[in-house]
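One structure below.
One protein chain omitted, others in place.
Then we have chain A:
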Amino acid sequence: MSEGAKEGSSKAPSQVGESHSLAPRCVTCQDEAVPVTVLELHADAQALVENGSGQRALVAIDFTPEARVGDILLVHSGVAIARLDEERS
(Lines give C-alpha, C1' and ligand atoms only; values in the text may rest on other atoms or scores of the structure.)
Protein backbone atom coordinates (compact mmCIF):
# COMPACT_ATOMS: atom_id res chain seq x y z
CA MET A 1 0.00 0.00 0.00
CA SER A 2 1.38 3.45 -0.84
CA GLU A 3 2.05 6.21 1.68
CA GLY A 4 -0.89 8.08 0.19
CA ALA A 5 -3.20 5.17 0.78
CA LYS A 6 -2.04 4.87 4.38
CA GLU A 7 -2.59 8.56 4.96
CA GLY A 8 -6.00 8.36 3.34
CA SER A 9 -7.10 5.41 5.38
CA SER A 10 -5.94 6.99 8.62
CA LYS A 11 -8.26 9.92 7.92
CA ALA A 12 -11.10 7.60 7.19
CA PRO A 13 -13.23 6.50 10.14
CA SER A 14 -13.49 3.06 8.60
CA GLN A 15 -10.62 1.43 6.77
CA VAL A 16 -11.07 -1.16 4.09
CA GLY A 17 -11.21 -3.93 6.65
CA GLU A 18 -14.23 -2.34 8.31
CA SER A 19 -15.82 -0.77 5.27
CA HIS A 20 -19.17 -2.41 6.03
CA SER A 21 -20.27 0.95 7.44
CA LEU A 22 -20.84 2.04 3.83
CA ALA A 23 -23.62 -0.47 3.38
CA PRO A 24 -27.03 0.68 4.59
CA ARG A 25 -28.37 -2.86 4.92
CA CYS A 26 -27.92 -6.49 3.95
CA VAL A 27 -24.92 -6.87 1.66
CA THR A 28 -25.79 -10.42 0.76
CA CYS A 29 -28.68 -9.32 -1.37
CA GLN A 30 -25.77 -9.05 -3.78
CA ASP A 31 -27.60 -6.64 -5.96
CA GLU A 32 -27.07 -3.80 -3.55
CA ALA A 33 -24.52 -1.17 -4.49
CA VAL A 34 -23.84 2.01 -2.58
CA PRO A 35 -23.33 5.36 -4.36
CA VAL A 36 -20.18 7.12 -3.13
CA THR A 37 -18.16 10.19 -4.15
CA VAL A 38 -14.46 9.83 -4.96
CA LEU A 39 -12.36 12.05 -2.65
CA GLU A 40 -8.84 10.86 -3.49
CA LEU A 41 -7.24 8.46 -5.94
CA HIS A 42 -4.58 6.24 -4.41
CA ALA A 43 -1.97 3.86 -5.74
CA ASP A 44 -2.79 0.17 -6.30
CA ALA A 45 -6.13 0.93 -7.96
CA GLN A 46 -7.75 2.22 -4.79
CA ALA A 47 -9.82 5.31 -4.05
CA LEU A 48 -10.90 7.01 -0.85
CA VAL A 49 -14.64 7.49 -1.14
CA GLU A 50 -17.46 8.97 0.94
CA ASN A 51 -21.10 7.92 1.01
CA GLY A 52 -24.16 10.14 1.47
CA SER A 53 -23.86 9.97 5.27
CA GLY A 54 -20.24 11.15 5.24
CA GLN A 55 -18.76 7.73 6.00
CA ARG A 56 -15.44 7.09 4.28
CA ALA A 57 -13.64 3.98 3.08
CA LEU A 58 -10.98 2.79 0.68
CA VAL A 59 -12.39 0.82 -2.24
CA ALA A 60 -10.87 -1.02 -5.19
CA ILE A 61 -11.33 0.71 -8.55
CA ASP A 62 -9.86 -1.98 -10.84
CA PHE A 63 -13.20 -2.18 -12.69
CA THR A 64 -13.69 1.59 -12.98
CA PRO A 65 -10.19 2.70 -14.05
CA GLU A 66 -11.67 5.88 -15.53
CA ALA A 67 -12.73 7.13 -12.05
CA ARG A 68 -11.66 10.67 -11.18
CA VAL A 69 -11.96 12.82 -8.04
CA GLY A 70 -15.57 14.03 -7.75
CA ASP A 71 -17.04 11.11 -9.69
CA ILE A 72 -19.88 9.10 -8.21
CA LEU A 73 -19.20 5.35 -8.12
CA LEU A 74 -21.38 2.42 -7.14
CA VAL A 75 -19.57 0.21 -4.67
CA HIS A 76 -20.40 -3.39 -3.98
CA SER A 77 -18.52 -5.48 -1.40
CA GLY A 78 -15.54 -3.14 -1.35
CA VAL A 79 -15.20 -2.90 -5.13
CA ALA A 80 -16.51 -0.15 -7.41
CA ILE A 81 -18.54 -1.78 -10.18
CA ALA A 82 -19.88 1.28 -12.02
CA ARG A 83 -19.39 4.99 -12.52
CA LEU A 84 -22.47 7.17 -12.80
CA ASP A 85 -22.69 8.69 -16.21
CA GLU A 86 -24.47 12.04 -16.35
CA GLU A 87 -24.82 11.96 -20.13
CA ARG A 88 -26.66 8.65 -20.10
CA SER A 89 -28.97 9.59 -17.21
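For this structure, a couple of remarks:
Heads up, the rule we're going with is that contacts are C-beta pairs under 8 Å (C-beta built on N, C-alpha and C of every residue); 3 or more make two chains touch, one makes a residue touch a chain; residues count from 1.
Simple rule for what comes next: contacts and distances are computed from a predicted model.
Its record in UniProt calls the unshown chain "Hydrogenase maturation protein HypD", which is the match among "Carrier domain-containing protein", "D-ribose transporter ATP-binding protein", "Molecular chaperone IbpA, HSP20 family" or "Hydrogenase maturation protein HypD".
By the touch criterion stated above, the residues of chain A touching the omitted chain are 16-20, 22-23, 25-33, 35, 37, 51-52, 60, 62-65, 72, 74, 76-79, 81-82, 84-86, 88-89.
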